[in-house]
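Left out: one protein chain. Kept in place: all the others.
Going in written order, the chains are labelled A and B, and every chain counts its residues from 1.
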Amino acid sequence: MSTKSVIGNFFEDFSIGQEIVHATPRTVTRGDTALFIALTGSRFVLHSSDAFARSIGYREAPIDDLLTFHFVLGKTVPDISLNAIANLGYAGLRFGAPVYAGDTLRSRSTVIGLKENSDGKTGIVYVRSTGFNQRDEMVLDYFRWVMVRKRDASRPAPESLVPKLPDRVAIADLVVPKGLKLKNYDTVLAGSPALWEDYQVGEKIDHLDGMTFEEAEHMMATRLYQNTARVHFNQHAEKQGRFGKRIVYGGHIISLARAHAFNGLANAFRIAAINGGRHTAPSFAGDTIYAWSEILEKAEIKGREDVGALRLRTVATKDRACADFPYQREGEGGRRDYDPAVVLDLDYTVLMPRRPIAKRRKATSKALLPRKSKPARRKR
Amino acid sequence: MSTKSVIGNFFEDFSIGQEIVHATPRTVTRGDTALFIALTGSRFVLHSSDAFARSIGYREAPIDDLLTFHFVLGKTVPDISLNAIANLGYAGLRFGAPVYAGDTLRSRSTVIGLKENSDGKTGIVYVRSTGFNQRDEMVLDYFRWVMVRKRDASRPAPESLVPKLPDRVAIADLVVPKGLKLKNYDTVLAGSPALWEDYQVGEKIDHLDGMTFEEAEHMMATRLYQNTARVHFNQHAEKQGRFGKRIVYGGHIISLARAHAFNGLANAFRIAAINGGRHTAPSFAGDTIYAWSEILEKAEIKGREDVGALRLRTVATKDRACADFPYQREGEGGRRDYDPAVVLDLDYTVLMPRRPIAKRRKATSKALLPRKSKPARRKR
Partner (left out) sequence: MSTKSVIGNFFEDFSIGQEIVHATPRTVTRGDTALFIALTGSRFVLHSSDAFARSIGYREAPIDDLLTFHFVLGKTVPDISLNAIANLGYAGLRFGAPVYAGDTLRSRSTVIGLKENSDGKTGIVYVRSTGFNQRDEMVLDYFRWVMVRKRDASRPAPESLVPKLPDRVAIADLVVPKGLKLKNYDTVLAGSPALWEDYQVGEKIDHLDGMTFEEAEHMMATRLYQNTARVHFNQHAEKQGRFGKRIVYGGHIISLARAHAFNGLANAFRIAAINGGRHTAPSFAGDTIYAWSEILEKAEIKGREDVGALRLRTVATKDRACADFPYQREGEGGRRDYDPAVVLDLDYTVLMPRRPIAKRRKATSKALLPRKSKPARRKR
């Protein structure tokens, strides 16, 4: 029998310090950006309009940061997580150079930790993965850990090394895109008057809308990223599996939650970092995804008076509106459990324009009145 | 609770003369055009082939006129019709400058009429909306009226103003694209020998084909246009709604009807105007759309001997072939009702090449014989 087709790496195939160059670099195209809009309904203006992007210092509309995430992660799947039982977590995920149509992305990973589980059948692999463009500029850098099967349970365990991972990306480490100038940032075209100054720590925002997705949609999204994880695609196999059906790529839920977050966070023009994230329950075709967000922190960015950072928690639910912000609740034995409707708990940091200094003092609560109690916006 | 997410304007948020700049300008891409073909199967050669487009004076293939319509309309939804109960009508819809990949479209609306309904709970809002490209050229201009909920039924009604709207776009107002030259128009590549001279007022054309569409398809189309009307996307909410399921964006039915109309109107290379349109019944995923057309008027265009206008009625049905041209029939009390299979009644005006003057006299009925009675086309 031929051995040319591969079934992915198992726990014992990884070693500390090992570096893996992932296959299939990917040139990003305007086809990808159109599909991303078609599959998520995203309305963030920076990614929608070349004219707007130029007005704030970009060469043209960069692709959605999550699209960069999906491409870079997708490349790593055949080598890192094809035999993963569980995608345990992300940490310290930092976006670098903006990505434009025409850029070619590739991914590389280093194994930074290994720990065999006590059952002897599985182990945890920790990697640091980095995505680059064709000019070798970092576009994304992150830590990830997954639980992977051993091929042979009788093989001795490797020495355990559990790396210390950052619990968040430091504000000083956020990449502010080169050339960014927000003087001409147009809040009318961006879809909301609310800027950095207007958000308060602890403020919760219901993003209101619900979006149902179909099998064709999540599969098209996941294939677009050349992510080969089998549970998303093979109904013939999955009908025998744990859920009896295809499981949706968690990244697609992140995309939908971010698209919903436009309604309340329209000026969060860039995801600068993902501090951590959990897919708290699987999603399936036919689910309707809702989302809400909480402002966890506000931070100034050194040397920039025009842009600030907001650390957010965005929670996505399925088949449940978020007017009452469902999250965790008391579970068995006093433990905090997630509300069963919650599917995603994402901790991330966005960049948002600040009010021009001259106007900061003049800014009144008027600008923040809910739109429902003022007339529709007038011509600017 | 945060007030940063918005739920759209209500009837009392609108005032006569109010101008609204809509958010999220959109750069059109070749990704959009590929998706439009993938979702409709459109075969009009002008939008399919750069080489053909250049041969008749365009810079390259412009996007489908309906794609322009969907983008421009989509932008207006969050401000105009998010709380609409009914999309009552369109009038005087006129296409302007052709739109190319790379153009950035944006929309602006002016409130031109208001009329509260006698129930005191709803009112009708009349707007004139215009789409522009990045050079401030008009790409689309139209009137639309929608029925919108009041937020507070106890608020007094505004003074009524019902604008007089055109019942059709005058031929003199049609925009013939600059630089259009039809001397080299190739009817073989365009897919039909029938030109303007060959159509007769009153002629009815069965477009023959039926196209079934799925939930994933109409949602992808509607999201591509960043149209946020909720009834199209949220099964969790709509299962409690009037129909128990998602309602299809009426514009997608227009797209499918136009794509079908290729078979019989292949040389109608440009929609110049939509005089009026009614979605006579809702459509749902799983429906199979058929269409037929009638020639309502033929008009010469001043100063052009190479191109003429045809005013058409295109009727789309669901789950019913159109060999017998289903339309209206006698209803209760002698009223004319639509055949229950009819979902769309569209009155619009197209441009079509005319036969070169030298050949007009020579044109014989031969050229008009049905293809089924002559051999397949020979090499040109």
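FYI, contacts are C-beta pairs under 8 Å (C-beta built on N, C-alpha and C of every residue); 3 or more make two chains touch, one makes a residue touch a chain.
Everything numeric in this text was worked out from a predicted model, so none of it was measured.
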Based on the whole complex, identify which of A:S2, A:S118, A:S154 or A:Q200 touches the chain you can't see.
A:S2
Sole residue of B:R149, B:K204 or B:R278 that reaches the chain not shown, by the stated touch rule:
B:K204
Of the candidates A:F233, A:Y249 or A:W292, the residue in contact with the absent chain is A:F233
For a quick check of understanding: of B:G244, B:G286 or B:G331, which residue touches the chain that isn't displayed?
B:G286
In the full complex, which of A:D32, A:D141, A:D198 or A:D347 touches the chain missing from this view?
A:D32
Contacts of subunit A with the missing chain: which residues?
1-7, 9-10, 13-15, 18-21, 23-27, 29-32, 34-35, 78-79, 101-102, 104, 106, 108, 111, 134, 151, 214-216, 219-221, 223-224, 226, 228, 230, 233-237, 246
In the full complex, subunit B touches the hidden chain through residues 29-35, 37-41, 43, 45, 48-52, 61, 188-192, 194, 198-199, 203-212, 214-217, 263-266, 286, 288, 319-321, 368-372, 374-380
